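Note that one protein chain is taken out, while the other chains of the complex remain in position.
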Amino acid sequence: MYNLIGAGLIVIGAGIGLGQIGGKAMEGIARQPEAAGKIQTAMIIIGALLEGLAFGALILGK
Amino acid sequence: MTVATKSIKFIAVLVLMMTSVLAFANDGAQHQENHHEGGNKVDTPEEIKEYIAHHLKDSHDFHFYTNNETGTHVSFPLPVIVWTSEGLRVFMSSEFHHDDAGHVIVEKDGVRLTKIHSQIYELEAGAEEVVFDDHHHAENAHKVLDFSITKSVFGMLLTGLLMLLAFGALARGYKKGAIPTGFGRVLEPLVIYVRDEIARPNIGEKKYRKFMGFLLTVFFFIWILNLLGLTPLGFNVTGQIAVTVCLAIFTAVIYLFSGSKDFWAHTLWMPGVPYILRPLLAVIELIGFVVIKPFSLLVRLFANMTAGHFVLMSLIALMIVLKDLFGPVASTGMSLVLALFISVIEILVAFLQAFIFTMLSSLFIGMAVEEHDHH
């Protein structure tokens, strides 16, 4: 039960983080469409790092 | 063209092999008494859960489907190679008769083996059944070191063979002309993509060459295995924790052993911070490079693939779960649409995870081999 709540909290945090990453990346691309490729790559990398963190926490809590 | 004919030949051989083994498997599958009550039908949520959990695990035979009326399994067995207390034992998995609950005991030269949830246990003398304690540890049996050609190993061998054939053909194609023909035209841009978008910018122009072999192999290995997982063959290789652990350890070993003097100097004795903090930082950095980075690599790949398979199978299972609520047509349609949608996403994820694994590997390698300007 508690680990389910923990998982929920992790997902909320990760969701906020991913939203921030995605949103800022979109803003960046809108401001500088010619840098879209670089921004996307950086976005994916940061997203992956965040994902690793979230999954790590989920698995440790499981 | 040579690639095409070669792969056709290869598939033909594969099909031939499968059919011959299938016939053999059907023989062995006749006598079975071991299936849990209620036959093999997967109906209730518990059964679905168990079925999915079973799929996510590795298995010792290649199972296609089970005929409920006759109780025959259509599958072919794979060799079991185990290191027991008495030494190496090799036999075909058909000797377990598709049992996965510890009912069938295989006796091999004084060693009694049984299989529970894809895990082979060696029973101690006198024990007839594995008994588990509260912490799910076996009391009268122990796990054996299992070098079997399991479904995952089979999938890896298949992938390796495919890669050798496809890229070997591409490599040979260059002897005839500078521009590849046939399927090589698809593969070449992918190789260039890995080189120019992943390795070069992250590792640096001077040193990327040394790591290309590893990065390219790992990229295509993970990608093809991920895609194989989406086929009805039901591989879940990259969803095996052992596989991702191995991949991550490879990356870690490579970047730790190719670390430049600057890298170690910065890691162990960070310049520009107060002397008191330096040992602390060194510990943190070391843990980061030795534990956390490989751990995040392995967990990401494992969790993504497992979650993907889990969601996909759950959506397919909706067909059964919602049958009583919406009727067979509506539930099947719903599960079909949702599963199709998730499958498309999973195809993207299959590539993305291979890309991210390779990308982060090259990023870490780049960090390790980077030479700083001395200030």
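First chain written, first letter: the chains are A and B, and each begins at residue 1.
Just so we're on the same page, a contact is a pair of C-beta atoms (placed from the backbone, for glycine too) under 8 Å apart; a residue touches a chain by one contact, two chains touch by 3 or more.
Simple rule for what comes next: contacts and distances are computed from a predicted model.
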Legend entry - Hidden subunit of the complex - UniProt protein name among "NADH-quinone oxidoreductase subunit K", "ATP synthase subunit b", "Extracellular solute-binding protein" or "Branched-chain amino acid ABC transporter permease": "ATP synthase subunit b"
Legend entry - Touch with the omitted chain, as defined above, among B:Cys246, B:Val273, B:Ile287 or B:Leu340: B:Cys246
Legend entry - Contacting the left-out chain in the complete assembly, out of B:Val131, B:Leu145 or B:Ala330: B:Leu145
Inset, instruction - With the missing chain put back, which residues of chain B would touch it? List them for me. - result: 57-58, 82-83, 119, 136, 145-150, 152-153, 156-157, 160, 163-164, 167-168, 170-172, 174, 178-179, 188, 191-192, 195, 209, 212-214, 216-218, 221, 240-243, 245-247, 249-250
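The rule is short, and it goes like this: only the chains that are shown with their structure count from here on.
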Inset, instruction - Give, as an integer number of Å, the spacing between the C-alpha centres of chain B and chain A. - result: 25
Legend entry - In the complex with chain A, residue positions of chain B that touch it: 197, 295-297, 299-300, 303-304, 352, 355-356, 359-360, 363
Legend entry - In the complex, chain A residues that touch chain B: 41, 44-45, 48-49, 51-53, 55-56, 58-59
